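Structure record follows, encoded as structure tokens.
Omission of a single protein chain aside, the complex is shown with its protein chains in their original locations.
Here is chain A:
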Amino acid sequence: MTIWSYPIRIFRFYRDGFAAMTVGRTLWKLIFIKLFIMFAVLKVFFFPDFLTTRFDTDEQRAGYVLEQITNGAANQDERRNSHGRD
């Protein structure tokens, strides 16, 4: 047995394991559907990174956050009172 036979054995281990699954197949389908919804739909359309999408550099992001926390009370009130603002 050479070292080159290990990748083939590992591949067969996984291939045979997947082939022998019963309830596992349903679970894998569920996992893939879930991951697709999370990463291809939710992350892309609903959860863009707030600071990354608005600013190009870390310095700009730090500047924005500093602005937010030094205008503290005003910013906090705005958030508290933004009832259904669109």
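Going forward, a contact is a pair of C-beta atoms (placed from the backbone, for glycine too) under 8 Å apart; a residue touches a chain by one contact, two chains touch by 3 or more; residues count from 1.
Simple rule for what comes next: contacts and distances are computed from a predicted model.
> Name the omitted chain as UniProt records it, choosing among "NitT/TauT family transport system ATP-binding protein", "Cytochrome bd-I ubiquinol oxidase subunit 1 apoprotein", "GSCFA family protein" or "Chemotaxis protein CheA".
Cross-referencing UniProt, the chain left out corresponds to "Cytochrome bd-I ubiquinol oxidase subunit 1 apoprotein".
> Even though one chain is hidden, which residues of chain A still touch it in the full complex?
13-14, 16-18, 20-24, 26-28, 30-31, 34-35, 37-38, 42-43, 46-52, 58, 61-62, 65-73, 75-76, 78-86
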